[in-house]
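Only one protein chain is missing from this complex, and each of the others stays in its spot.
Chain IDs A and B follow the sequence of writing; residue 1 opens each chain.
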Amino acid sequence: MSAPASDRTASPLIFELGQEGRATQYVEHGKPLRSFMPEGVLRDDLPLPDNTELDVVRHYTRLSQRTFGIDVGFYPLGSCTMKHNPKVNDALAGVREFAELHPFTPDDLSQGALQVMYELERSFCSLFGMAAFSLNPAAGAQAELAALLIAKKYFRERGETQRDKVIVPDTAHGTNPASAAMCGFKVISLKSDARGRVDPAEIRTVVGPDTAVCMMTNPNTLGLFEERIHEIADAVHEAGGLMYYDGANANALMGNTRPGDMGFDLMHLNTHKTFTIPHGGGGAGHGPLGVAGHLVEYLPTPYVVREGDRFRLDFDRPKSIGPVRSFWSNFAHVVRALAYLYANGAEGLTKVSQYAVLNANYMRVKVAEFLETPYPEICRHEFVASAQQLKKETGVRALDIAKALLDRGYMAPTIYFPLIVPECLMIEPTETESKETLDGFVAALRDIIETAKTNPQELLDAPVTTVVGRVDETRAARQPDLRWRPPR
Amino acid sequence: MVQPELLYSKEHEWVRIEGDRATIGVTDYAQEALGDIVYVELPKPGRTVEQFGDIGVVESVKAVSDLFTPISGEVVEVNAALETDPAAVNRDPYGDGWLVKLKLKDSGEAKNLLAPRDYEKLIAE
Partner (left out) sequence: MYTPHTKADIEAMLEAIGIGSLDELLRVPDELKLRAPLDVVPALPEYQLRRRIEQIAKRDSGVDYVSFLGGGAYRHYAPSAISALAMRGEFLTAYTPYQAEVSQGYLQAIYEWQTYICLLTGMDLADASVYDGATALAESAIMAMNATGRQRFLVSRAVHPNYRAVLKTYCDGLDVAIDEAPLTDDGTTDLRVLAEMLRETQYAGVALQSPNFFGNIDTLDGEALESVHKNGAVPIGVVAEALALAALATPASWGAQIVAGEAQSFGVPIAYGGPYVGFIATTNEHMRRIPGRLVGKTVDSAGRTAYVLTLQAREQHIRRERATSNICTNQAHCALIATIYLALMGKTGLRDVAALNLERSRELATAVANAGVRLRFSAPFFNELVVDVGRPAGEVLAALRERGILGGLDLGRWYPEYSTCILMAATELTTSGEIAKLAAALQEVTRVGAGV
């Protein structure tokens, strides 16, 4: 590797480093491949770089230093629940009996792993008021897909194949309509009312004999609690449809209220949000899928069942939609989630949602002192602010505020989502952040809004303290460069 | 910027009718609202399209918008240059940034379109 690079110089690609034959040796040298296989089935060349362990360690250490995680600083990314990921979770996921267990190990030699799955599933059922959970889906979006496949099969078996509409509020996550489309459902988008909620009267005008599923999250993506959820569920049920709960925001209601009691028939959790699994830069996630009693038989295979004090994977479930992934679950995450449940217990989880809501409301009133908050009422775990007025006055947009926050050492909130709020900033502090951290962030945001009025150019130029300045996304999309190519 | 010799749709597309041929594009107002256009997906030549029906999509970095044809006809040519240079739509929406050429089905449909003055009013709202 070349001389130590300063922070701002580009980091070479791993392919631009190394020399053939330099790789640190981890296994014995093997015999030439052609001594085992006919030449015709072998590849000619393997154009990968050889680097020493030290060079690889420095390279990826440097890349880590150019990456912002929760461990680095405050991460108020709305809807993503970036709370502290306890280190004990990772330690336990790495226990040899779990980390080295092959998925095809017979059930009677996988009892520990199966018990972990079972304990987590039972706890989820109680926490969210569902009859059963499948721990199989790899992420929330995949759980949505599985849930809609269940709905499709359920209606087909009831002879109600005309049910081809899925109702989705305009505040919903993009995965909702995308999942619906993957099951051949047509999407009906529902406008939120002036209070940012779904109006039961509005639901009544769209439900009918073609309604399959209504997908909602509660609190919704504006952070507002849908208090009339029962009326909405009744309207959908009376029309013969099913209610789906998008659990992306479950951090706001654990131990307080349950989707099952609100009338939801299906739900998913984003274990990586609510139950402190590290997001790992965008996965792996984990999306347990919960169902009410009448849909248990349809869950994906396999499903963990208990017989006496033994557990087994049940593959023989004739009504199941089938498997949704290569193996049984993102098991390492199941271990992490269970560790988190043990760390908190029922009482602790209740406090988690209380403090998440407390932190969000505290920030909401503080931020409202200098930025428009379009829904000025008690919120749940997150709230939205809007830079629309600021943009009119100063030309500074939500994007610029986000970039200026990076310069002040904070991750930016979610911006431009939900789509119904112009110049939206969606802020979710989570329960693990202290009052001092929240105060610090609010002060930085206040400083940015003041700077917008005195020196907007500074914000339009932001960020300037990061390893690169504002990135040219247009060029990236117009001339896609998605890989390195060997020099000719 | 509205061109005086063209007709417009409420969806911000323009059409230039010459005999039984029509050239279609998006307006300057539309390209401005869309932002930097990075990709344009157009119909295959030979396809028949109905007035106000969708004929493709235009992508900016963080948005996707449907393209609608202001008039019915058969697609006879698409602007292949946009494949490598989608920026032409931003640069020259009424010229190099044209999208498709149609063989007209019914030039009478022009009565459903907006005259330049009316379109100007629409975008001023």
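The working rule: a residue touches a chain if its C-beta (ideal position, glycine included) is under 8 Å from a C-beta of that chain, and two chains touch if they have at least 3 such contacts.
Everything quoted here is computed from the prediction, not taken from an experiment.
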item	value
Option touching the unshown chain, where A:Leu77, A:Leu190, A:Val236 or A:Cys424 are the choices	A:Leu77
Residue of A:Leu13, A:Ala201, A:Val305 or A:Ala443 touching the missing chain in the full complex	A:Leu13
Touching the absent chain when the full complex is considered, from A:Leu190, A:Leu242 or A:Val352	A:Val352
Those residues of subunit B which, in the complete complex, touch the missing chain	38-39, 41, 59-64
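The rule we apply is simple: only the chains that are shown with their structure count from here on.
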item	value
Whole-Å separation of chain centres (CA-atom averages), subunit A against subunit B	38
Interface residues, subunit B side, partner subunit A - complex	36, 38-39, 59, 61-62, 86-87
Complex contact set, residues of subunit A against subunit B	416, 473-474, 477-478
